[in-house]
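All protein chains of the complex are present and in place, except for one that has been dropped.
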Amino acid sequence: MWKFFHKLASPPHFYRLAPRFVLGFGVVGCVLIGWGTYAGLFLAPPDYQQKDAFRIIYVHVPAAYLSMMAYSIMAISAGIGLIWRMKLAHSVAAAAAPLGAWFTFSALVTGAIWGRPMWGTWWEWGDPRVMSELLMLFLYIGYIALRVAIDEIGKADKASAVLALVGAVNIPIIHYSVEWWTSVHQGQTVVGGKMAPEMLQPLLLNILGFTLLFGAMLLYRVRTEVLHRERRSRWVKAEVLQTVGAP
Amino acid sequence: MKPRQQRMLAVGLAAAGIVIAVALTLRAFEENMMFYVEISEIAAGNAPQDRDFRVGGLVVDGSVRRVPGELQVMFTLSDLDSELDVSYDGILPDLFREGQGIIAHGRMNSAGAFVADEVLAKHDENYMPPEVADTLAKHAAAKKAAMQQEKDSEAKDGQ
Partner (left out) sequence: MGEYGGYIWSSVSIAFAVVLIAAVQSVLRHRAMMADIGRRLSALQQENDSTKERES
């Protein structure tokens, strides 16, 4: 078991092993999303209160969940990289950031589209859930900008890891914002189990599907990061020659 | 101390410092930006004067009055304990109706009514098909009726 993980943490092994998982996760993820979205939009009954408008939940909740998931992965990997000086961990953190930023953007936009007909506003500046999610988008952008700004990769790793860890306090704030403050965003649905089963099942399919797709993209991006960091090593040269073709 | 433990300590201390800083910021945030007042507070005479705040509650059944030909609408909000008269001049969200939970933003006028400049509907985190909601409502009504009957018969037995 340990041997397997040690091997996985070695860049060339990871590089050669990852494509299989990328393909598997990607294909299964797409199938689940197709199934979940179809069931959510056409098979699930309309809500007693929100009628058909509630169907936005089938893309909003997976995006919001993954935006936080990606940040947690980023912060934990950054912490591991900082403490144990593990390079692959820094690669994971760097790879998670742009994906997390995209899902955060998606959650904010789909939330705005849901808020317009239901709450009565596109955007509520006073809502803590909306505000803490927006703050997370800025944290992601700051993290990415910091990495771009610092040329030396070791320094970029350290500085961005500190930022990721500082920003991690925002995660529990996002999660509990709907309980701590009275505002317009509704409470937790999935964990509390307060959704009719025929409506919940497509949502779970979509959450799983989007998570797998996220996993595939994350592994793919970690591969690119590894390639960049090891660009002077012999195995990368051999790998590139094989793919691009001998000059 | 080993260098790794030193780094761990540094990260831990930094994290603790940040948590404290954020907690303090949040307290300030809670007191100012998120200024939310309970209806019972207002009923007790503790309504903030000359500043905007938020109130939340349920729209009381049968309380909604509209001015014909205008957007102006008046209704009563209840937190199941006290009530508050609200007037609003604007477009209401689709979910607005009697019995619905809403959040209103505005301030008190001199007559002791709340003048809202924004009304948002707050739907809950429960999702179910309309038939299920109907059945639930029926069951609740039946249960209530049964309890009432029991009480009545008890009262009769006592006589």
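Observations on the structure shown:
We call the chains A and B, going by the order they appear; numbering starts again at 1 in every chain.
Please note the rule applied: contacts are C-beta pairs under 8 Å (C-beta built on N, C-alpha and C of every residue); 3 or more make two chains touch, one makes a residue touch a chain.
Keep in mind the model is a prediction, meaning the values are calculated, not measured.
The missing chain, though absent from the view, touches A when the full complex is examined. Of the candidate positions A:Pro12, A:Pro45 or A:Pro117, contact with the hidden chain is made by A:Pro117.
When you scan A:Pro12, A:Pro45, A:Pro98 or A:Gly142 for touch with the missing chain, the hit is A:Pro98. Where chain A meets the chain that is not shown, the touching residues are 37, 41, 46, 51-53, 55-56, 58-60, 62-63, 98-99, 102-103, 105-106, 109-110, 113-114, 116-117, 210, 213, 217, 220-221, 223-224, 227-228, 231, 236-237, 240-241, 243-244, 247.
The working rule: only the chains that are shown with their structure count from here on.
Distance from the chain A centre to the chain B centre is 32 Å, each centre being the mean of its Cα atoms.
The part of chain A that touches chain B in the complex is made up of residues 45-50, 53-54, 57, 79, 82-84, 117-121, 124, 126, 128, 162, 165-166, 168-169, 173, 181-184, 186-189, 192, 194-196, 198-200. Only residues 4, 7-8, 11, 14-15, 18-19, 22, 26, 30, 33-34, 36, 54, 56, 91-96, 103, 105, 118-134 of chain B touch chain A when the two sit together in their complex.
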